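All protein chains of the complex are present and in place, except for one that has been dropped.
Take a look at chain A:
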């Protein structure tokens, strides 16, 4: 809006001219005009990140559009649509074009719009976006941090897929976009737009735009402050939402192979600007404004999240009465409070532990007592057994003794018998000697 534009202009003017610095002419070529190249080269060495979130109902061609946009076939199993609720599935790919390495992350909403009760559908999306902001914030707040090599997972662009009903936005669409517009750059698109005729499409776009405006939904505006892109961007802004068709299938038209969808009544060519706005989307999203999308995410959406989060945690910039608070002082206070709570919890746990130990000890003592009793019982049993055995042994010994006596008596008898018959043996011996 005009007001916003003027405020922005004033702000940048003030910040840039807080102090008037004398401009001095150069008497020759110094060479710092290579600075942007130096900066760009360092970025190229590091590589770039770009994260896109696709929000839309099942079957609106989200995956196909991503494949078409990035001219690739993102391999992977087709998403399972059997989870309750809305889940977010993200995949990261490494693409390279000339010397530019891009880490592209595509996040898809699975199951969006499938539920009977869609009141909470937006929640997991908002949560996902916030989680990425939180991760960055945590890194930023660390004492020892490595921001310059941090893998940025914050969502830079949210493609919102609108079903090609031809009538108006669904209430789910309005609610969701309203919840997301302060957290992410929203680029609404009419999906599978080959289902609508040209005239219906024009009316549909107008209806959508007016509904967005009347509901106060802030969608991403392509920036118009840089003269080199102002014209194309403002033209494109008027074509929003882009009506797209995605296809990775190729069809021969004339003597060229083009990406298209073939019907009995004709062929819809994806890259034909008369057929759909795909080329416009690609131009805007990637070739003209990718860097701006990243910048807006960092300087606007992230800053807002950070500010809200820190205020929620109880930090403030200045205290009207005394010296300005610093984040660190309040952080210290919070840390002390936290430590106090931690100590209390620790004490509680210790008490619980002591209690448990006592209980266990009692249990063990009980068990020990039982064991002793058992041992005593067994010992007695053993003694009884032993006694019994001794008695048996004694009776056995008695028997043996008796047997021995009988044996001795029997042997005596036998001897006597032998002596009587032994003289016969003597006679025989005497005869032999003769």
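Here is the rule we go by: a residue touches a chain if its C-beta (ideal position, glycine included) is under 8 Å from a C-beta of that chain, and two chains touch if they have at least 3 such contacts; residues count from 1.
FYI, contacts and distances are computed from a predicted model.
Colleague: Have a look at "Auxin signaling f-box 2-like protein", "Phosphatidylinositol-glycan biosynthesis class X protein", "Neuronal-specific septin-3" or "Sodium/hydrogen exchanger" and point out the UniProt protein name belonging to the hidden chain.
Modeller: "Neuronal-specific septin-3"
Colleague: Check the options A:71, A:395 or A:415 and report the residue that touches the missing chain.
Modeller: Within the whole complex, the residue contacting the unshown chain is A:71.
Colleague: Given the full complex, what residues of chain A touch the hidden partner chain?
Modeller: 15, 18-19, 21-40, 42-45, 48, 50, 69-76, 91-100, 102, 143-145, 147-148, 226, 228-229, 282-283, 286-292, 295, 299, 303, 306-307, 310-311, 315-317, 323-324, 326-329, 331-332
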